[in-house]
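The structure appears below as C-alpha cells.
With one protein chain withheld, the remaining protein chains of the complex are depicted in position.
Each chain gets a letter, A, B and C, in the order it is written, and its residues are counted from 1.
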C-alpha cells in the first residue's frame, strides 16, 4: 500500500480522500490555494503545501505546482478527486513521467474517453448499446443530412471535443439542419479549438442513469449497480439516488455483463462511471464515461457497503478486486443524495461569503460529506458545492422521509444555499412517485411559477 | 399511528426521538427546563413547552409538569427516552390514568424489572440462565452464609432495590461476611429506604453483554442480537459495539430463543435490553433488564438496518412486528460507539460551559447523534453525554479505523471532552485485539500511569 | 495589593478603557494574553440579560406556539419574546411580572360564569389570589408575589401557559 498520497483537490472530496487514506493508514498531503488556507482539508491532512494564489488556474489546475508539491513532499501517489485535474490525461502522463502513481485509469484510456465520438465508437464495438447516430465525425452538412435521415428526426449535433452543452444543437427537421450545423461547428471551434461534430438520435424526455464500475490492474471488472441522476438543472445534477426505480435486476445484470466485457477490451482501470440515457421505452443508450470518482458516489456506497475511495486507493496500489471485495455485491435498501450548493435559491448565482451558523443533521441513516464549518468562508473562486447530504433507508419512502427531516435540521446561515429548494423538491408529488426525467426541474419551476401567480391573484 | 407525541427528555435522545417522529409524520412536542431554552430539541420540535427551572427534579423529573404539558399540548403519547422518567413505573401509571400512551412496557413489567431480585427469579423461572445465588431475599446473615457455602466464594451481596453500585459488597470468605452483610444492609436501607439483600456468585473478570429485544402488543418478540459493553469506567459505559466477538451464531440463537419465550411469559412490550455477564468460560448469566431504549442502540441499528426508535413508536401504536420488520434480521458488518462526554480527561469531573468550536466528523460509515452545536452551552445540571459517535465497517478493523479517523476530525473547543481518552483507547493493543472485560479501563489507566512514570524517569 | 500595584492597575484599566478593550486576560504562568475589543462583546450573559428584560414586557403572543426558530448560533430568545421586542422597553422598566409557577391552563375566575379574581386597574396585595392554573385536573390558585396595581393581564382565560410564563404585569407600590 502507498506510504503517502497527495490529494490534488479541495473541499469535501479532498476531505473524503483524506478520510479514506487515514482509514488505510496512509499519510496525506494537502495542497491549497491562498484562499483555502483555513480549509479543513488543510487542517486534517498530515502535511499541507500552498501551491498558488486563489484562482484555480494558478493553483489547483497548475500542473507544475502540483507535481512540485508532490516531489518535495515525496509522495507515492496522487488522488485527483473529481473535476480539476481528474480527467486531464496530460496530468496523468506527467505523473507517470515523474514516477508518481496517478490514482485513476491510464492516460490513454482517459484520453480515449475524453473524445466523445471515439468513446462512442469504442463502446459500440464492444457491444454497449449506443444511440443511433453517425459513425464518427461528420465531414459536411450533406453527410449530416444523410445520417439524420437514417436515424430519424429529432437528432442532436454534438461537438467531438465537447462538454458542458457547448457545440450542441437539437435539430427537428431537414430545413433547420444547415444553419444549426454551422452554428454548432463555429461554437465548438471557438470553445474547444476543434469544430468536429457528430450526431445522435435525440431523446425528448430521457432519464439520466449511470453505472458505477471498478476495475483492477489485473483485468478484473465489477459493476456496482446504477444511480438515477435525472434531477438536474442545466445539466447540473441536484439529486441522485440508488438504485433506480427503472432498472430491474435483469437489466442491471445485462448491462453489468456488457460493461465488464467492454471495459476489459478497453483496458479500463480504477473507478469509473458509464453514463446512459434511458428512453421512453426503458432502453439504455451509452452517452459517455467519466474516468474518475463521481460527486454522487456515496449513494452507491450506502447500498453496496463498498467504500469506493478506499477501493480506488487499493486498486492503484495493485490489489486485486477479489481481495478488496471478496463477496458478491448485494444491493440493500435505498439511498438519496442532495447537493447542497452555496447559491441563491431563485437566481442560482453563487453565494460566497462567511458562514455564520452551520448545524449538520445527524442520527440514523444520515451521512454528510462537507469541508465547511461554522465561521468558515465559501470563497468565490471555485464550484459552489459546500456539502452533500446523503440518506439511507430500507426503501425509497424511508430514505425520502429521512432526507426531509435531515434537510429540516440542516441550518446554514450567512450565505444562501440550495437547502430550501431541496425541501420543496422532496415535497413534490411527481418526485415522490419517481415520475421524472431530465426535464423534471424545468416543469417543477414552471409549476412553482404558476402556483405563485395563482396565489398572488 | 399517533398524531402527536411529547418527548419527555432532553439532549441527543430527545432529538433522536424527534427525528424518528418526523420521519413517521408525527408532530412533536418538546419539554424543556429553563437551562435548555436554546437547545436543539426545543428548536426542532413542532412545539415546545417550558416545564420548570434548571434542576431536573423540578423539570424533567417533575411528573405533574410533564403530564400537564402533555395535556395542554393534547398529545396521544409520551416517549420517555432513557434515564429521567423512562423506568419510572409510577409515571407510566399516571400516563395510563391520563389516557396518554406511555411508549414502553406496561407499568407492571417496569416495576417487576425494577426489583432486581424479583426480576432475577422471574427470569430463572423462564429458564434464562442466571448466576447461582440465593432464592430471593436473605433474611439473615446466617442464611447468607448458607447460600454462600452452596454457591462458593467469592460472592456479591446486592440490594434488592439497588442500582448504581450502592448496597453492593464483594465477599471472599466466611469471616468477612457478617461485617459486609451489615454494611450493605445499612447502605441499601439509607439509599433506597429498603435494606433487603440477595446474593450472587461473583465473577472476577466478566464481560458485559446485552441483548436487544423488541416485543409488540400481540405477543410477538424479536431478538436483535447482542452488544458488547465491557469498556466501562465505574459502571459507566464508554464504548459499545455490535456484534460481540465472544458470541457466536449458535449462542446468539440460543439466547434469542430463550428470551423470546421468557419475555412472552412476562408479558413484555416495546423495546428492552437484557443484560448479561459473561464469565471466563464464555457462559452468559442474566443480571438485569432495562425497560427502555438504551444510549447504545445505534450500534444495533447499524448492523441490523432496523430503526429501533421508529419501531418503538409503531409498536406503541399497536402495529405488529411482522409489519414493522417483515424480513428475517440479518446482521451485517460491525459497529462501534464512543460516548463523547463533557468531562475532564483525567479527573472525569463534568465540564460544563460554552462550546466555542464544534466540528463534527462525517463521511462514509460515520453517524453522530448530538444535540450540541457551535456556541451551544453545556449546562451543569444534567448528565455529561454531549454526543455519540458511531461508526460502521464491513468488519471490526474497518469500524475501528473509521472511529480513529472520526475522533481525529471531531473538534470540540471551550469545554473538555472524552475525545482524547477515546483516541488513546482506540490505540490500545488489547482493545484492538478484543481482549477486554469490565476491568479493562482500570488496567488501561494503570498502564498509562506506569508509562507516564517510566517516561518521566 | 500594594499602592504601586494598585496605581499600575488603575493605569492599565484606564488604558484599556481608552482603547475600548472589552476583555483582557493575562496569566504570567506560561504567559498567556487574551485581548478582546469592546464592540464585539455581546456575550451570552448580556444576551440573557436582554432576553430577561424583553420577557418582562407585555406580549400578547405568549401562547404555546411552535417555537420561533432561533439560530443555533444565537443564544436566542424564549418563544415568548418573538413579538415583545417592539414594545418600548423603558416604559415597563418599573413593572413587576407575576409568572406562572407551573404548566397548565389559565383561568381568570374560580369557575365559568363567575367574576374574575382581579381585573386591570385593581390594587392587589402580596399573597392575594390572582388566577387559577389548572394542572392534572387540580385547580391551583396563583397568588401575587408583590403588592401593586394590575396594569395588564397577559393571558386569556382558557389559554395554556408554560412554566415561567408572564401572567400579570403589576406597577409596584
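Rule of thumb we're sticking to: a residue touches a chain if its C-beta (ideal position, glycine included) is under 8 Å from a C-beta of that chain, and two chains touch if they have at least 3 such contacts.
Note that the structure is a prediction, hence the values are computed from the model and not measured.
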(Q) In the whole complex, not just what's shown, which of A:64, A:142 or A:452 touches the removed chain? (A) A:64
Q | Identified contact with the non-displayed chain, of A:56, A:75, A:377 or A:441 | A | A:377
Q: Check each of A:20, A:35 or A:203 against the chain that is not shown and name the one that touches it.
A: A:35
Q | Sites on chain A contacted by the missing partner chain, in the whole complex | A | 34-35, 37-38, 40, 42-43, 45-54, 59, 64-65, 67-69, 71-73, 98, 354, 356, 373-377, 379
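Going forward, only the chains that are shown with their structure count from here on.
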**Q.** Whole-Å separation of chain centres (CA-atom averages), chain A against chain C
**A.** 53
Q. Taking each chain's centre as the mean of its CA atoms, how far is chain A from chain B in angstrom?
A. 43
Q. Counting in whole Å, what is the centre-to-centre distance of chain B and chain C, each centre being its mean C-alpha position?
A. 38
Q | chain B residues counted as touching two or more neighbouring chains | A | 40, 373-375
Q: Mind pulling the residue numbers of chain C that touch at least two other chains?
A: 72-74
